[in-house]
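Below is one structure; the comments refer to it alone.
For this view, one protein chain was removed and the others were kept in their places.
Up next, chain A:
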């Protein structure tokens, strides 16, 4: 132990012998650990949200045979009860219905651009705080909760109210209290007037909006009155229903009740857990995620190992005489091996830790999460474990990259280095 500590000082001295080379090696490590940390963050978050919970599960009820799911709105009442018929049937503890409404502030199609668009969840306003992912976990004492609760309250009182994500509101160049007209893109010939009553907390719902379900229903009714016929989407205006159940057994029972209920047979409904639903949704990105996990991350590690191997090799070549001198002084080959490995390990650990910690701090506290713009997936926070993974990644690849140079250093033959036959 004493010898190890004494050698550690030598490691530090040698690490700073060529500060520029050490800095460049460290920067290479920082960059590659950054990429690996980001990949790890995405994969870890996807793993987490597709991992089945055992309690307090959220279920998704969608159309069984068609994507996108388009159910009649009349399904909501029955699905909210889990198709329960008798007192003994299992009922969900909460529910939320969603219709997706895409519209633009520009009436003229040719002048519509991305910034003028709004994507809205059309839903029951009171469910914003109880059923929407992450919002249902806000602490009632937090300012985010209080602000959102106030916005929801205004939404309940104002049929034409709308809650906007902060980033979307900025892009629309609007503020709370402003009014605007929204021309629908998916609900043809429907245009709605809104008043902004509040915003979502910063983060996952930055680009989202929500307005009241009964406002859309009224618009569809008005369409029928005006045109003398039902809107083409009038009976297809329910995209999905969220249900909350306490246990996996409750999920199985509710899923069976809905599957066996004749009123949900045309069109048929399927029920799955939210994590399973997201997992199925991500199937489309399977190759991309496989590539990130098994190609990109290993490629980064291999590149990092090569960068370090190159740097340490140069250093070892320059110091062959020094290693020979150390052997003359009594250093054993394994001690020289440890010395070289230690130098690489030091750079790898410090750079890996710095990179992962800086990524953690910047993304979680600076950006408010890593945006992952696929479907309705949330922004991803860098997990604390990424700091450990990044540090180990830096250390592991440094060790890997320094193995051959270290072996070459400890194999230096003193008699060959100093032997001029004289």
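Throughout what follows, contacts are C-beta pairs under 8 Å (C-beta built on N, C-alpha and C of every residue); 3 or more make two chains touch, one makes a residue touch a chain; residues count from 1.
One rule holds for everything that comes next: contacts and distances are computed from a predicted model.
Enquirer: Choose one: "ABC transporter ATP-binding protein", "Sarcosine oxidase subunit delta", "Phenylacetate-CoA oxygenase subunit PaaC" or "Thioredoxin family protein". The correct choice is the protein name in UniProt for the chain not shown.
Expert: For the chain not displayed, UniProt's protein name is "ABC transporter ATP-binding protein".
Enquirer: Using the definition of touch stated at the top, determine which of A:46, A:254, A:308 or A:326 touches the missing chain.
Expert: Checking each option in A:46, A:254, A:308 or A:326, the one touching the absent chain turns out to be A:326.
Enquirer: Since one chain has been left out of the picture, which residues of chain A touch it in the full complex?
Expert: Against the missing chain, chain A presents residues 2-3, 6-7, 10, 13-14, 16-17, 321-322, 325-333, 335, 414-415, 418-422.
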